[in-house]
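Here the complex is missing one protein chain, while the rest keep their positions.
Here the chain labels run A, B and C in written order, and each chain numbers its own residues starting at 1.
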Amino acid sequence: MTAIEADRIALVREAIDTAALEAQVRDGQDGGIVAFDGFVRNQSHGRETRYLEYEAYEPMALVKMKEIVAQIHQQHRIHRVAMVHRLGRLEIGETSVFIAVSAPHRGAAFDACRYAIDTLKKTVPIWKKEFFADGAVWADGELPPTPPGAKTAS
Amino acid sequence: MTAIEADRIALVREAIDTAALEAQVRDGQDGGIVAFDGFVRNQSHGRETRYLEYEAYEPMALVKMKEIVAQIHQQHRIHRVAMVHRLGRLEIGETSVFIAVSAPHRGAAFDACRYAIDTLKKTVPIWKKEFFADGAVWADGELPPTPPGAKTAS
Amino acid sequence: MSGYNFCMTQVANSVRVKVLFFGRLRELIGVAEEEGELPEGSTLAQVFERYAGRFPKLTGFRASMVVSRNQEFAAWDTRVAAGDEIAFLPPVSGG
Partner (left out) sequence: MSGYNFCMTQVANSVRVKVLFFGRLRELIGVAEEEGELPEGSTLAQVFERYAGRFPKLTGFRASMVVSRNQEFAAWDTRVAAGDEIAFLPPVSGG
């Protein structure tokens, strides 16, 4: 419905102000906002997490985030989108990713928000390292789909 | 997962503090919160809305809201729920209903939040009256499903 | 069972109930809540007919409302008992 220019797509290193982002996508022409707030869990595979560190291939991550937002605008009758991921060190309970979608009808907002977080987790080059009392590991993650190889490359 | 006692289910007559409700369902053992924020649209069927008034059969509305929350606890692996509906006069853009669901895994939170708002709109005895410049109408609404009639009632 | 209509005309063994109207129904008849006596064993449909007799504007609305008994949606053939709280509910539009 609305151009992506009104959306907020960002990587940040400070705490994510979720209320401000919700306010940014809120508009009297809409009827609802669906938001996903992902935050740092206190355990991973049964081990107590101390904190996390996120790193990103920043320019490419922003490219992929913008692609996702463009896709949901194309596929769903939504109005505004906020999609922000935090990088650096995050403590337990802190928001790592926040996605808010406003729409005239809630079904579109639910579908778009869910597609956005599912696709972000599969395709945006961001990596999470989990720190425990006795060491640290890179989270398992998912291999993004890649284009098929050409027989005769240019 | 968790008893409904930790949840917040309410009808209120003042502005809904969505940030406080999100904080209430937030817990380090979870990984995410899905929230639906429904607010007053500036138009209805093409007519410019001035404001809304909501009324409820309050004790029954609370019974039905608790039933919905009990259902989503039973059907989905979720943690905490906030479900608050506002009554009285609401201005354009003000939140009329807010539902937040926390869960260890986001899929359950999306499913539960969506079921909760869909079911609230169909079964909770709350009524919306829309005020326009030239009059007011009760919103169309939905007839809740009722039990089948017994041939020999007790 | 077949004796109830007879009883109703005599207002024998009446029960005291609370009756509520909401939304457009409340506005239509100007009654939000009242206590009243009903013949014991009346069905909710019969309770509605009594009100439709008193407020002819209600006639025709039965198909576009539901009824509750003690804060649970109820079938129209449910019978009332003493102390019941009965509510006539137009299509809901919360959210």
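Simple rule for what comes next: a residue touches a chain if its C-beta (ideal position, glycine included) is under 8 Å from a C-beta of that chain, and two chains touch if they have at least 3 such contacts.
In this text the structure is predicted, and so the values were computed from the model without any measurement.
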Partners of the unshown chain among those that are drawn: A
Candidates A:Ala6, A:Ala23 or A:Ala139 - the one touching the absent chain: A:Ala139
Option from A:Ile16, A:Val34 or A:Ile117 whose C-beta touches the chain left out: A:Ile117
Residue numbers in subunit A that touch the chain omitted from display: 38, 54-57, 59-61, 63, 85, 96-97, 117, 120-129, 138-150, 152-154
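Basically, only the chains that are shown with their structure count from here on.
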Core chain by centroid distance, with centroids computed from Cα atoms only: B
Between subunit A and subunit B, centroid-to-centroid distance (C-alpha), Å: 26
Shared-contact residues (touching 2 or more other chains) in subunit B: 38, 117
